[in-house]
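Missing here is one protein chain; the remaining ones are kept as they sit in the complex.
Chain lettering (A, B and C) follows the sequence in which the chains are written, and residue indices restart at 1 in each chain.
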């Protein structure tokens, strides 16, 4: 059971053109920087990317957009990104917008073996178009299908050789949900530790969900909105 | 926002006859011993109890059964308990058996604002009787409704004044799920610490789900099956 | 005189209660955090996965792993808790968040809200807004009474694509505090020195004015 990969190149080597990928992160926080770089280098095309956001022009998924590697984005909020807008308006890029909580829960549903969920988000809006509406206890809900992905690519703070993962602060966000939903789940971590070093009470993603793990390098961790106060 | 209660008596004081309670624990592991004792002392009757198990004759929910306080049990596995069996066979006690994963997920659904879930557990069995069956991707699933409870009563290892909870080992089990599902959630903890002492990355139940918290006393933590090996 | 955005935030802070869990949207709603009364315990939820959002970090102490839903660097407070996005929207959906404050482009007299999409313009997405408005027990909209062209944003019906239906409970603008009641905007308070007539003129939807309308206390 060797889950440990040498680096991002090795971990993403078999991702083929046309694959559906989940990519963890919220904005630029908690994104799998190493895997994105390896995918850009590899030049994989026609990707369907499920990710809450689409990065900025020169960072995150934006780097893949620049290389025109993405056929479709499934996201809740996009467009901090001129190239994204250009591709969208020119029809090169397809976008499916999904309410953020629905996106998160559709990933979780997959990891929990639930084929679909009911949520009130989007009832009475264009998100509901073509979807089944059902009333429970006097309130309307939409039936939303679980998301599958060929690969889920997540970023954690620490991980061990069993694939157990721990996230830091709000860099957790979609990562544990997507980790559960990948047919193959690839985790890049800042620290890769031997089994037994992580407290079993504080594992955020149990290793059963993780197929490949490697220690990432050179994290830039770019900040999108630097807000501070004076000392 | 004072969530801190002095003791179990105070925390359960307003639980009325006929209430629906969720009680955390698996077997005798991670059960809210103090609250059960307080409910026995208080003598509240006609309770509907949602709990994976029903304790043993002289411990756990068994103590409430002895006092004939329980009208109905909703559980996945019961009957380690002669008095339970007697009441069941005599018709004094009603029992609804629910597959364990369905029980857990119906509690979670409530805490996640999902009115119902689809699960394959029980398809083709008597559990499916009267329930909607729906096929997704070639597989049949049952529609199972979220569980609500007037009070969820859980036991945690540590908690803070905001109601944040941390569980220990397999004493976690149903506790975090039920904590999310109570209209009022009461948590008893072995250690009650000031805000800031628990690592915010390792909170199992965020305080928003917990309305009352107190430091439990005199935990017996009885072991149901003591299995050991020689040194 | 019409309120400025800080005063709108300040007025909204009067709606806070001890023990509230509150989700504040981007823009004016974020400013409400600056007016939480001293001694009142209010816990801010950030839907990217944090309860107990603290102030911005001191210069040099920013942490890229610790941001709010507006992607700003923030801090935690004693008693904070992190969680994933599914649990975050789970607590929103199950009604554990007591108050949601958000901006809007239009609100209709039956409480519909539009705040995510303008046809013909680049659509960035709804983010968490649809989840929030579909589930929050108590939604207050913080917005200007009129759009930059001077047209009322309080309408008989929304003209823009909806974010959610029949969900807004209260609106605080630079001119007034209004409650959504029986398919109407009920005027509760007016900004200091602002006349009922001005509010009437700038409210396109049905406006209910009963008795003397007091000035806001800030």
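One rule holds for everything that comes next: contacts are C-beta pairs under 8 Å (C-beta built on N, C-alpha and C of every residue); 3 or more make two chains touch, one makes a residue touch a chain.
These figures come from a predicted structure and were not determined experimentally.
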item: Among the chains presented, those that the missing one touches; value: A, B
item: Chain not shown: contacting residue from A:112, A:147 or A:174; value: A:112
item: Identified contact with the non-displayed chain, of B:8, B:108, B:152 or B:186; value: B:108
item: Missing-chain contacts mapped onto chain B; value: 26-30, 52, 75-80, 85, 88-89, 97, 99-105, 107-108, 119-127, 157, 167-177, 204, 221-231
item: Positions on chain A where the hidden chain makes contact; value: 1, 110-114, 160-162, 164, 180, 194-196, 200-201, 203, 206-209
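Keep this in mind: only the chains that are shown with their structure count from here on.
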item: Gap in Å, rounded to a whole number, between the CA centres of chain B and chain A; value: 33
item: Centre-of-Cα separation between chain C and chain A, whole angstrom; value: 29
item: Sites on chain C at which at least two other chains make contact; value: 50, 76, 82-83, 86, 89-90, 92-93, 135
item: Residues of chain B whose C-beta touches two or more other chains; value: 112-114, 200-201
